[in-house]
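Take a look at the structure set out below.
Omission of a single protein chain aside, the complex is shown with its protein chains in their original locations.
And now, chain A:
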Amino acid sequence: MLKELRPAFVVLIALTAFTGLAYPLAMTGAAQVLFPRQANGSLITRDGAVIGSALIGQNFASERYFHGRPSATTGADPADATKTVPAPYNAANSMGSNLGPTNPALADRVKADLETLRAENPRDPVPVDLVTTSGSGLDPHISPQAALFQVPRVAKARGVNEGVVRRLVEENMEDRTLGLLGEPRVNVLALNLALDKARPQ
């Protein structure tokens, strides 16, 4: 057993150096050269300031913007650092709700959201993704139906024709990858940026 100590020590140190330092550092260097935008978080800037990442959802509460899915992320309570309070789309603390299918807290939350949404658009059925939280709490996407559902509200808040807003939604729809993988989707941040751009103010 003692004669296994030397190889144990040397092999451990060598493989640690290869896999724990050389590999991640070399990959960081290569990624920064080959794909600098993605490697640094796919950041979006407007007027020189970082306004977010193309891959990470943001919290939209204003009537004038399309809203993302509900988010279950939390943050430290500013009044008491030992407690947490809801902080939707906190990208430094990703999490889901972890509510189980028979927990009444889930059905109660969904019921309350449904009432709000049905008051806002009584015409269309509420798409399921608008009342369920995502796994990360940072989902950047909603379904095309969920975007179209919000068109009347956004158009009214901006005082523009619904057709104009609807056309922007359609321009921002993405199909399944290669027509096959994943689900059709709309990136909420990209759509809202397009909205601002089409009609500043």
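Here are some notes:
The criterion applied here is as follows: a residue touches a chain if its C-beta (ideal position, glycine included) is under 8 Å from a C-beta of that chain, and two chains touch if they have at least 3 such contacts; residues count from 1.
One rule holds in what follows: contacts and distances are computed from a predicted model.
Set against the options "Potassium-transporting ATPase potassium-binding subunit", "Thiazole synthase", "CoA transferase" or "Signal recognition particle receptor FtsY", the UniProt name belonging to the omitted chain is "Potassium-transporting ATPase potassium-binding subunit".
Residues of chain A that touch the chain left out of view are 1, 4-12, 14-16, 18-21, 23-25, 27-28, 30-32, 34-35, 38-43, 49-62, 65, 69, 89-107, 110-111, 114, 125-129, 131-143, 176-178, 180-183, 185, 189, 192-193, 196.
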